[in-house]
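A selection of the complex's chains, in situ.
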Amino acid sequence: MTEFAWSVRVYYEDTDAGGVVYHANYLHFMERARTEWLRARGFEQDELKSQLNVLFAVRSMNIEYYLPARFNDSLIVTVKIISLRGASMMLEQDIKKENESSVLCQGKVRIVCLTASDFRPCPIPAQILEIRTTI
Amino acid sequence: MTEFAWSVRVYYEDTDAGGVVYHANYLHFMERARTEWLRARGFEQDELKSQLNVLFAVRSMNIEYYLPARFNDSLIVTVKIISLRGASMMLEQDIKKENESSVLCQGKVRIVCLTASDFRPCPIPAQILEIRTTI
Amino acid sequence: MTEFAWSVRVYYEDTDAGGVVYHANYLHFMERARTEWLRARGFEQDELKSQLNVLFAVRSMNIEYYLPARFNDSLIVTVKIISLRGASMMLEQDIKKENESSVLCQGKVRIVCLTASDFRPCPIPAQILEIRTTI
C-alpha cells in the first residue's frame, strides 16, 4: 500500500525559544496531512459531518521525537494505514525534511469515527473503508 | 474607573525561534484577561451563550509592540473600558512584566456583541452594560 | 505595484469553539504570506539573519475583522507595500476566500528591521528596498 505525502513549511508560529519546532506543533502537521489524505481520496471532512453525521477524532497517539525541525525547513509528512476497520483506524505518520531520509518525528495515531451529533463511536462509512483497497 | 489585571506566565508554547513571545500570542493573553474580567464581574461566557444567546467577538484591534516578553516572564495583562454602549465596547489592554512599569504591548480592542445563533450584532445585555458603573 | 498572494487552507488547529477561525490565527496566515512574499523575491529569512544579521519584527498592527473564515476554507492572503523606507515598511494584507471578493479580514502591519544580535532598529538592506521597484 503506497504512502500519502504532504508538504509543510515551518514558519515562526511553529517554533519556540529553543530554536526548533515546538513539540506539540508536529501534531498540527500530522493532522494537516491526514486532512489532505482524506481530501485526495475524495472526502471533505465538513461534508462527512453535514452529510453522514460523522467526524474523526484522535483516540491515542504515540509520538517519537528523533531530530528537531527548524524555522524555514520544508518538511514532508506521510500517512500510511496500519489498520482500518470497524470504528477505528491506525495510521503511521513520518515527518522528514524534504530530500532527506532521516525521520525527525514519527507518530502512530489511532483515529476513531464518531457520530458528529453526540461524539459516540460509530462504524467508519463503507466508502471510506475502501481507501484500503483502492490505492 | 479602575483597571482589571490578570497574571499570565510565559511558557515555551508562547515563544518563537526569535527567543521572544510570538506576536500573535499576545492576543491570547489579552483574551484570557478579558475572559477573567467578565468572570470576575459574574459573567461566564458559556452561560451568556446558552442563557442569553449572545457571544462577544473581536471586531478590530490596534496592537502596538514596544518591547518583547520572553520565556518564563510573569506578565500582567490589564483591561480598561474606553467605551461601552449599544452593541460594542472599546477596551484598552496593556501588557507589562510583573513589578515593572514599561508597557511591552498595548492593544485597543473593539468587541461586538453577537447573537450566538446567527452571528448578527445585537445590544449588549443590560446587566453587562452595568459593568461601567459598578466598579 | 502588484500584490503578492498566498493560499492558506483552514485546518482544525486554526478554528475555535465558535466554529470559526480564532481571531489571533489570522495573524499566522498574514505572517506566512509575508514570509512567502520575501521568499518569492529571493529573500530567505534564515539567511538574512545569518548573513546580514537582520530580522523583521512586527511593530504594530491594525486588524479589521469583517467576516469569519471556517474549517476547510481555502483562503487567499495578499501582501501590498504601502511604504518601504529606512528601517520600516507598512504592508496591507487582505484575507479572502478563494474565488470570492469579500474581504474577511484586513491587516495594516508595520514591520521594522532589527539587528538580529541585539534587536535594535537598523536600515532595511538595500537589496530588499529594491522590492519597491522590481515588481
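A, B and C are the chain letters, set down in written order, and residue numbers restart from 1 in every chain.
As a convention for this text, a residue touches a chain if its C-beta (ideal position, glycine included) is under 8 Å from a C-beta of that chain, and two chains touch if they have at least 3 such contacts.
Note that this is a predicted model, so its numbers are computed, not measured.
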Note = Expanding from the 3 chains in view to the entire complex of this file gives a copy total of 4
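FYI, only the chains that are shown with their structure count from here on.
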Closest chain to the centre of mass proxy, which here is the mean CA position = C
Ask   = Any idea which two chains share the most contacting C-beta pairs?
value = B-C
Task = Determine whether chain B and chain C, two copies of the same sequence, contact each other through the same residue numbers or different ones, counting it as same when over half of the numbers at the interface appear on both sides.
result = same
Query = By CA centroid distance, what chain is farthest from chain C?
reply = A
Message = Counting only Cα atoms for the centres, state how far chain A is from chain B in Å.
response = 33
Inquiry  = Quick check: how many Å separate the C-alpha centres of chain A and chain C?
reply    = 27
Inquiry  = I'd like to verify one number: the distance from the centre of chain B to the centre of chain C, where each centre is the average of its C-alpha atoms, in whole angstrom.
reply    = 24
Task = Any chance you could list the residues of chain C touching two or more other chains?
result = 28, 31
Message = Could you list, by residue number, the parts of chain B that touch chain C in their complex?
response = 18, 23-25, 27-28, 31, 55, 57-65, 68, 119
Note = The chain A residues in contact with chain C across the complex are 9, 11-13, 28, 31-32, 35, 44-46, 70-72
Task = Quick one: which bits of chain A touch chain B in the complex? Just the residue numbers, please.
result = 12-13, 15-20, 22, 24, 70-71
